[in-house]
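The complex appears here minus one protein chain, its other protein chains still in place.
Chain IDs A and B follow the sequence of writing; residue 1 opens each chain.
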Amino acid sequence: MHLLLTKDLSIEFGGLQALKDLHIEINNREIVGLIGPNGAGKTTVFNLLTGVYLPTSGAMRLEGNSIIGKKPFEINRSGIARTFQNIRLFKNMTVADNIKVSMHQNMKYNTFSAMFRLPSYWKEEKKVDIKAREFLEIFGMEDKADQLACNLPYGQQRKLEILRALATKPKILLLDEPAAGMNPTETQELMEVIRRIRDQFNIAILLIEHDMSLVMNICERLYVLDYGHLIAQGTPEEIRTNPQVISAYLGS
Amino acid sequence: MDFFNHIINGLGLGSIYALVALGYTMVYGIVKLINFAHGDIIMVGGYMVYLIMVKWGLPIWLAVPASIVICAFTGMLVERVAYRRLLVHNAARISLLITAMGVSIFLQNAFMLIFGTDPKSMPPLFQAEPFKLGSFELASTTVINIVVSVIMMIGLNLLVNKTKIGKAMIATSEDSSAAKLMGINTNRVISFTFAIGSALAAVAALLYCNTYPQIKPSMGNLLGLKAFVAAVFGGIGSIPGAMLGGYLLGVIESLTKAYVSTTLTDAVVFGILIIILLVKPAGILGKNRKEKV
Partner (left out) sequence: MGYLKKKTGVYYLINAVLVFLLFFVLLNLINNRIINRTSTQILTLICINIILAVSLNLVTGVLGQLVLGHAGFMLVGAYTSALFTMNIGLDLKIAFPISLVLAGLMAAVFGVIIGIPALRLKGDYLAIITLGFGEIIRVIANNLKITNGAMGLSGIKSLSTTKNPSPMFIYAYALAALTVFLMFTFGRSRHGRAVIAIREDEIAAESMGINTTYYKLFTFVLAAFFAGVAGGVFAHQIGVIDPSKFDFNRSVEILIMVVLGGMGSITGSVISATVLTWLPEQLREFSKYRLLVYSIILILVMLFKPSGLLGRYEISIPKFLDKLFARITKKTAKTKTGGA
C-alpha cells in the first residue's frame, strides 16, 4: 500500500481545468519531486492534498484511507504537513511559539488546566519548550528561539516554515519551493537537511522546486506537470533527457 | 390590482435604496471597504437641504445642486482624512472598519450637537400631481423616485463604461497595483469614486426627504443599513447588483408591510442579510473570490 496515492485527481475552477487526471504515488521514506513550468498546477496539487481545495473528481488516499472532503486540520492530523510558497509564518509570534503551535495537536492539557495553571500545564509546557528548541537545532537556529518570526532574515524564515511543518509529526512532508531565494551554499545545506530529516524522522518528502540542481541531486523520482497534466515521470536521469519535458520548459 | 400597486410602491422605495447601495458597492469595489459612514452622508444631504431651504429660505433649484456638491465634497473629505492613510499603508481590515465606524459616529454626533436631536420637518420639495395611468393612481413621489433613479443609473453606466475615468475606476478595482503601473492616479480615482457615491447619496436624500419629509441625525442608520443589505443582496462590488438589490429589497419590504406586518419589516430586512451572508455571501450577481493560497 502506498503512503500517498492520487488517482485521476482533477480540479476545475469555473471553466479552467487546473488539474486533470493526476496519478501519483509516494511511498514511505521516498524523496519525490514535483516539477514543471510556472502555472502548471503544482501548488494546486498541494492545496488539494492538504484539503484547502476540494477536487472535482478523482481519489486521494493516505495510507489507504480517502482524505477527500476532510478539513485541512484533520488532514494534517492524519499525517500530511506542508510549507507555503509565499511564507506564511505567524509573524508576530516568536520563533519558538511558531513551532509550539504545530505541537498543539499532540499536547493534552485542557483549557481548564491551562486557565488554572494545574500541574499538567507546567509539565507539558516545559516539555514542549525543550522539544521546540530541539527542532530549531536542526537548522542551527536555537539562538533565535525568542525572536519574533517577522524579524528573521528571509532564508531563516524559509527554514522555520519547514521546521514548523515538521513539528506537526507528519508522515509525509510537502515542501513548496523550499529553496526559493537561497544562495548555492544555503541550497547545499538545505539538501543535506532534507536528507537528514527523511532519515531521522522516517518520513516521505514531496517537493515542488525550480532549482534543478537541488531537484536532480536529491529527488529519487520526479513527476512533471504541464498545464495541469502529468507529462512525464521517472528518475532524474530519465526526466532530464525526456523530449516532452524539455519542450515544456523551453516552449516549442 | 392592489398587489401591483404595492410592487410599484416597492420600486419607488427601492429606488432610494438602489441609489445609496451604489455608493456602498462602488467604494467596496474599489478599496474593499464597507464604508460604515456612507449612510450618514444621506443625513448630511438632508440637513443641507434643510439648512438651505428652511433656515436660509433659498429656492430649491439652489438647494439641489448645493447639497449634491456638499455631499460629494464630504465624501471626498472623509476618504482623504480618515481612510487614505490606512489604505496607502495597507492597514489591517479591522483598522479601516473601526475608522469607518468612528466617522459615522462623529458625523451623527456632530450634527446632533449643531442641529439638536429633535426631528426637523421638511417642506415638500418637488410638487406634482398624482400620476394617472388608466385606472391607476400613483403617488408623484413614487414616479419621481423611479424616474430619477433610472436616469442616475443610466448616467452612472455611461460614466463607468464610456469615459476615461470610468475605465480607470474599473481598472483600479480589478488590480490597483497594475492600474498604478499603467499610469492611473489611483488616489484621484478613489477620491472620485467616493465623490460619485456621495453625490448619489445626496440625490437619494432629496428623494427621501420628498417622500418622508422629516429628518433627524440618526436617519442615516436604518436607511444606510437597508441600502447596505441591498448592496450585499445584489452582490457587493457589482453596480448592476446594487441596482437590482435596491429595487428587490424595496419590493420585498413593500410586500411585507402590506401582507405580513409593519413592525416585522425591519426584522425581515435584517433576516435577508443574515441569510445571504450565510448562504451566498457574494450576492445574486456577485462573484466568489477565493483567497489565493
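Everything below uses one rule, namely that a contact is a pair of C-beta atoms (placed from the backbone, for glycine too) under 8 Å apart; a residue touches a chain by one contact, two chains touch by 3 or more.
All values derive from a computational prediction rather than experimental measurement.
Engineer: Among the chains included here, which ones are touched by the excluded chain in the whole complex?
Structural biologist: Result for the missing chain's touching partners among shown chains: A, B.
Engineer: One chain is left out of this view; which of B:Leu86, B:Ile215, B:Leu249 or B:Leu285 touches it in the full complex?
Structural biologist: With B:Leu86, B:Ile215, B:Leu249 or B:Leu285 as choices, the missing chain is touched by B:Leu86.
Engineer: Would you mind spotting which of A:Ala59, A:Val101, A:Ile138 or A:Ala180 touches the chain that isn't drawn?
Structural biologist: Spelled out, the listed residue whose C-beta touches the missing chain is A:Val101.
Engineer: Just name the one of B:Ala110, B:Ala128, B:Ile154 or B:Ala178 that touches the chain not displayed here.
Structural biologist: B:Ala110
Engineer: Using the touch rule from the top, list residues of chain B that touch the missing partner.
Structural biologist: On the chain B side, contact with the omitted chain comes from 33-34, 82, 85-86, 91-99, 101-106, 109-110, 113, 228, 267, 270, 273-274, 277-278, 281, 291, 293.
Engineer: On chain A, what residues meet the omitted chain?
Structural biologist: 50, 52, 71-73, 76-77, 81-82, 84, 88-93, 96-97, 100-105, 107, 109, 111, 114-117, 121-122, 124-126, 128-129, 146, 164-165, 168
The rule we apply is simple: only the chains that are shown with their structure count from here on.
Engineer: Quick check: how many Å separate the C-alpha centres of chain A and chain B?
Structural biologist: Roughly 47 Å, centre to centre.
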